[in-house]
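Here it is: the structure, laid out below.
With one protein chain withheld, the remaining protein chains of the complex are depicted in position.
And then subunit A:
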Amino acid sequence: MISRIEQDHSRFREIIRGKIRQNLRKYISRGDMVAPKGQGTVAIPMPQINIPRFVHGDNSGQGVGQGDGEPCDPVGGSGKDGPGGAGKAGEQEGGKSLEVEVTLEELAQIMGEELGLPNIQPKGTHSLETRKDRYVGLRNTGPESLRNFKATYKRALRRQVAMGSYDPARPVIVPIREDRRYRSWRTDPRPQTNAVIIYMMDVSGSMGDEQKEIVRIESFWIDTWLRSQYKGLESRYIIHDATARVVERDVFFRTRESGGTMISSAYKLCAELIDAEFSPEQWNIYAFHFSDGDNWSVDDTATCIQLVKQQLLPKCNQFGYGQVESPYGSGQFIKDLRSAFAKNIALVTSEIKSKDDIMDSIREFLKGGR
């Protein structure tokens, strides 16, 4: 039976979900919730949903307290966090903001509903089967290394008490063969579709902190969505200026280099990475590249287009190119790509002028459902 409070609670969660959806654009464009908290949940700050009443306004920070101190000594805490006076405690909810925890899966669902994103059909019929062992209970036989001491002890104690051989004054418990209990496991076969996202980012001198922030936020949301679609999502990160290299996630978001931009270096590396680790028969591959679109030369752009056409597009489910606007960039590259691949739906381009455009850009990238 679902208890009454559970019903009220789930109604409350529904309202919260509605609020999140309403303000999704605001949340998406903010970086601070990108940091996942704990396992698979994010904390979303939310103003307490209050029922409006006629109440007194701010009491302009007055009150009565108790304790030692001279006039002009600070009263506890610092700043404006701790006001409150007699009679106030308990009756007013105060300015605290509610922090609701939402699982990433739920968040992806909300985003999917709000953006109208279609579910992705994994390509091909290749589904890998993986097995996973889980300890589920106890059994009477097994290797000594899996012996469960506590359960064994309990059995022995119970047996000795039942047999009358237990002496409280001298509580010695000797387990015999029948008392022993071992952990047992179950193997769950899990059909699995694998997916990998390869993020590439231009870290040349013209990409500033703000541009990187946009990339960071956008890649978080793409990640969240694709993770809700695939079990076991891998990600790889490539940064490039004139040369490219594979880096850790942290490095990806923090590095700032100077120097020129040769986009082809990243595409080359990406193609190599796919060949080496992710065979397109077994993997759903997504590649996203973010840059300010200021490529080194026309020749290099031609090389890029060749690479995309011959190497990347045949192997990837989708290739996304996001162009962030920077004060220095010419923004030519997106035009070149568009003219070269006007009809290819596997290649999606998107311009991100500011944080507010992130949501639309995500929609652009993911609406294909590929």
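By our rule, a contact is a pair of C-beta atoms (placed from the backbone, for glycine too) under 8 Å apart; a residue touches a chain by one contact, two chains touch by 3 or more; residues count from 1.
The working rule: contacts and distances are computed from a predicted model.
According to its UniProt record, the chain left out of view corresponds to "SpoVR family protein" among "Acetophenone carboxylase", "Molybdopterin-dependent oxidoreductase", "SpoVR family protein" or "(2Fe-2S)-binding protein". Between the chain not shown and the residues A:I49, A:V136 or A:V251, the one that touches is A:I49. Only one residue from A:E70, A:E144, A:D209 or A:E281 touches the chain missing from this view: A:E70. Of the residues in subunit A, those that touch the hidden partner chain are 3-5, 7-15, 49-80, 82-92, 98.
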